[in-house]
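I have a structure I would like to understand better, so I am pasting it below and will then ask my questions one at a time.
All protein chains but one are shown at their positions in the complex.
Moving on to chain A:
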Amino acid sequence: MKRAITITEVALRDGSHAIAHQYTTEQVAAIAKALDEANVPYIEVSHGDGLGGSSLQYGLSRTDEFELIETAVAVCRQAKIAVLLLPGIGTVKELKQAARLGAKMARIATHVTEADISAQHIAAAKELGMETVGFLMMAHMAPIDVLVHQAQLMESYGADVVYVVDSAGALLPYEVKERVRALKESIGIEVGFHAHNNLSLAMANTLAAIEEGATRVDGSVRCLGAGAGNTQTEVLVAVLDRMGIPTGIDLYKMMDLAEQLVAPMLPKAQEITRDSLTLGYAGVYSSFLLHAQRAAQTFGLDARDILIELGRRKVVGGQEDMIVDVAAEMARQKVAVWEGEWK
């Protein structure tokens, strides 16, 4: 069956944030096998912050990501395994190892204004024979002309696709449209879109992107992704089917694996809580959620206040260390205010 829209399933990568990077080999084997049988074309497997992301800064992986990649490759008959890499965190060395284990797609992610740090990695991925995607994160933080220029850079380095990535789940549908339209008018390669559901707009934004010509979109089964998760894959498959847009994915099998495999694995259902809503509202990187909640507990603060302050300071993806830094500073100020009141 021809696919008009190509969906990449990100639950085994983005979803890793929601479970603090605790995937086991058994879980990945079961989920990847079921996704493959449902005819999902691409499955992304890596630490939530991409190759090399296992760290004290982002959270240590319970299982070595290369073991997870190898497992996923082994159980898939048609689906290709994708990996994420953030230059500055992962390196070409890790990309090579993933390619050796059978990963066929590399998604190279940078902050929306920093595409030029990806030239080395995009070139290396192409050389390894991988399909290569440029991933412009936190797309809400840059004006459209900047986004266009950065996408052109990624195209010039050899990327096959460029994604508008709404890492904070902060974009509104008309903003997604403007961005995708501008890219369609200025680059010659495919355009993709990656949503987060913090403002309950993941589906609406994904449809807006498709309407403007995006042909690659991401989904996560049961919304298993950072923050409030991504566009729910099984729902997206159903919606696109109703719209007469073929994805090639078997809807019933997708629903079954969501219900029977993924749901029981989740510590609690993915929903839009006040803190994940705040991520979208403040325009903060979705992976900050659990870190901010932990810092709030340690320092006796409201996680929302920490997230709003991080948004005000224009903190970018990967700056998880700023969460504790800002929380410590806010706690000190709070004490100072109390002391002032005592006097």
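As a convention for this text, a contact is a pair of C-beta atoms (placed from the backbone, for glycine too) under 8 Å apart; a residue touches a chain by one contact, two chains touch by 3 or more; residues count from 1.
Note that contacts and distances are computed from a predicted model.
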Exercise for review: Pick, from "FAD-binding oxidoreductase", "Ferritin-like domain-containing protein", "Sulfurtransferase complex subunit TusC" or "Acetaldehyde dehydrogenase", the protein name that UniProt gives for the chain of this complex that is not shown.
Suggested key: "Acetaldehyde dehydrogenase"
Review point. Which residue among A:Asn39, A:Thr113 or A:Gln293 touches the omitted chain?
Key: A:Thr113
Point to revise | Given A:Asn39, A:Thr91 or A:Thr215, the one touching the chain that is not displayed | key: A:Thr91
Study note, to complete from the structure: In the full complex, chain A touches the hidden chain through residues 55-57, 87-89, 91-93, 111, 113-114, 116-117, 119-121, 313-316, 318-319, 321-322, 324-325, 328-329
